[in-house]
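The complex is shown incomplete by one protein chain, all other protein chains being positioned as in the whole.
== chain A ==
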């Protein structure tokens, strides 16, 4: 005879989870700045204190359009944003025009081997609000370290990776693939809910 199990207890033990979490978490809300995307993500924005993975068709295919509103909001609040070994030079006037407060933007130059270390240190420190990194050959363990560091430091971690990496599983809380033709975002995985089936059209590039 199976004992009667309370539903609440099952939920507490995370053995069963609700498909659609109704309650938002206003205190840790990290809106992406794109209303269409926010509406489709379970937390109403980036997963707070977690790793988000951006899977790019090729470098420079629209990752800044996606991230700039978030970086502008964070730097405008006086929180530090760190770019760890970006593949190109951030063109300062364009970043400023996008609303990013350059006083709170920091660039860290590192070799490929040290970039992951630097990103982890920045995330773990708790003095950075968002850390962007471009890990070239990051395995599952490296990404998990980034995820744990982001939780420890209560920071947003963004890893921009080539689209081929989408085939491998990843510990990231959110995975978004960026397509070029048509210009759209596809959510491949999001923690706490089913990923939306339909792709989300990019807002037109200005």
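In this section, a contact is a pair of C-beta atoms (placed from the backbone, for glycine too) under 8 Å apart; a residue touches a chain by one contact, two chains touch by 3 or more; residues count from 1.
Simple rule for what comes next: contacts and distances are computed from a predicted model.
When the listed names "Protein ImuB", "SiaC family regulatory phosphoprotein domain-containing protein", "Amino acid/amide ABC transporter membrane protein 2, HAAT family" or "Peptide/nickel transport system ATP-binding protein" are checked against UniProt, the chain not shown comes out as "Protein ImuB". When the full complex is taken into account, the listed residue touching the unshown chain is A:108, out of A:48, A:108, A:166 or A:188. Contact residues of chain A toward the unshown chain are 57-65, 68, 77, 79-80, 86-99, 101-111, 114, 117-118, 121-122, 124-129, 152-154, 180-181, 183, 205-206.
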